[in-house]
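Presenting chain A:
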Amino acid sequence: MTMRTESRTLLELDAVRKSFGGVAAVASLSLGVPAGSVMGLMGPNGAGKTTVINLVTGMFPLDAGCIRLAGDDIQGLPAHRIAARGIVRTYQNVRLFSGMTALEQVLAGCFLRRGTSLFASFLGTPAARAAQARATEHARHLLARVGLAHRADVLAETLSYGEQRRIEIARALGAAPRLLLLDEPTAGMNAQESAAIGRLVHELRDAGLTVLMVEHNVRLVTEFCDHAAVMSFGRLLVAGTPAECIAHPDVQTAYFGHSADAERIRALR
Partner candidate 1 sequence: MRICWRMAAALLIGGAAMPAAHADGLAAGDYRIGFVTENTGPIAFAGLSYYHGAQLAAEEITASGRLGAGVKLTLADKESGSDPARAIQDMHQFIADRSILATSCCILSAVAGSLKPIVLGAGMPLVIFGATAPGLPKPPVVYSMTILPGPKDVATAQHAVEVMHPKTAAYFVSADNDAFKARMAAGQHAVEAAGVKTVGVVSVLSSDTDFTAPATQAIGYAPDMILVYTTQTPAEGIIAALRARGYAKTIVGNDVLSPATVFKKMGATVADVPFPISFSAALAATPEAKAFVAAYTKKFDAPPDIYSAQGYQVVQFIAQGLHVLSGKPTRESLGAALAQIKSVEPNVYGGEPMVDGQAETKDTVIVAWTKDGAIAPWPSGK
Partner candidate 2 sequence: MDWLSDTWAAYQSTLGFAAVNAVLALSTYAVLSAGVLSFASVSYAAFGGFLGAQVMLHAGIGPLLALPAAILAGGVLSFLVALIFLRLEGHWMALASLALVLITRVVVLNAPALTGGVNGLSIPVELPIGVLILLLLLLMLIFQRLAVSWYGIAARAVREDPAVAASLGMSPRRVQMIAFLISGAVGGAGGVLLAVMLQFLSPDTYFVNIAFTMIASVVLGGSYHWAGAVAGAAVFTALPVIAQAVVPAMQDVANGVALLLIMIFLPRGLIDPRAWRRRRAARRRNA
């Protein structure tokens, strides 16, 4: 794994806080995601990882703090504007649109880069038709990229779980994001499929995309990610390289209980 040197931070969370009914899901979190890298966000269940993604994408308003994308404050913007700024996500439990084929799902993802106005598209002007054809072509290309070209016209909900996850990633890529947020992209996948996702993430990074992925699996984080951050009870425990993070004693405690237990687990390996 090569460590890349980053000149700048693409996403920056500054003292972000969010509570639900008095329980702090995220408590004063500060974190930076370097541009052009893959960062893994780790932590036990309920640590607040998914909440971070929800906050960044504008699904919930912040209680306090600040979120910046490439230096611009994006907090308080509605979700669709944040998407337009280049932040797109996938979901922990796959959320595809019911009734749509695989291709239609990805085409819906291409909405932001449709290249024509809604009205022109309704009228079906030659330019709008051409743009729509391009978008469809692009959607096919994205499906092919996640290895599902042959599934384009199949109702997405009839596909396997792993295939649905890949459609969701293709849909997110349709929006041509700068920052891709993946919420447990390999959940429910076998080793082979997981590895394919890892390769895809690396390809995307190499093409200039920044990726923040929530991932439980310590092994996958070390394999896929350039950076890692570990959360526990809504706070940042540690950030750094994956190896640094995993070695950190607090992480050991958070993940495996008392460090003594962790020692024993390591010994068993």
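Going forward, a contact is a pair of C-beta atoms (placed from the backbone, for glycine too) under 8 Å apart; a residue touches a chain by one contact, two chains touch by 3 or more; residues count from 1.
Selection criteria: all candidates are chains of the complex that A comes from, given by their letters.
If you're wondering where the values come from, they're calculated on a predicted model, not measured in any experiment.
Trainee: All of 1 or 2 sit in the same complex as chain A; which one actually touches it?
Mentor: Candidate touching the shown chain: 2.
Trainee: Help me check something: in the complex, which residues belonging to chain A touch candidate 2?
Mentor: Chain A residues touching candidate 2: 57-59, 78-80, 83-84, 88-89, 91, 95, 97-101, 104, 107-109, 111-112, 114, 116, 118, 121-124, 132, 154-155, 158, 171-172, 174-175.
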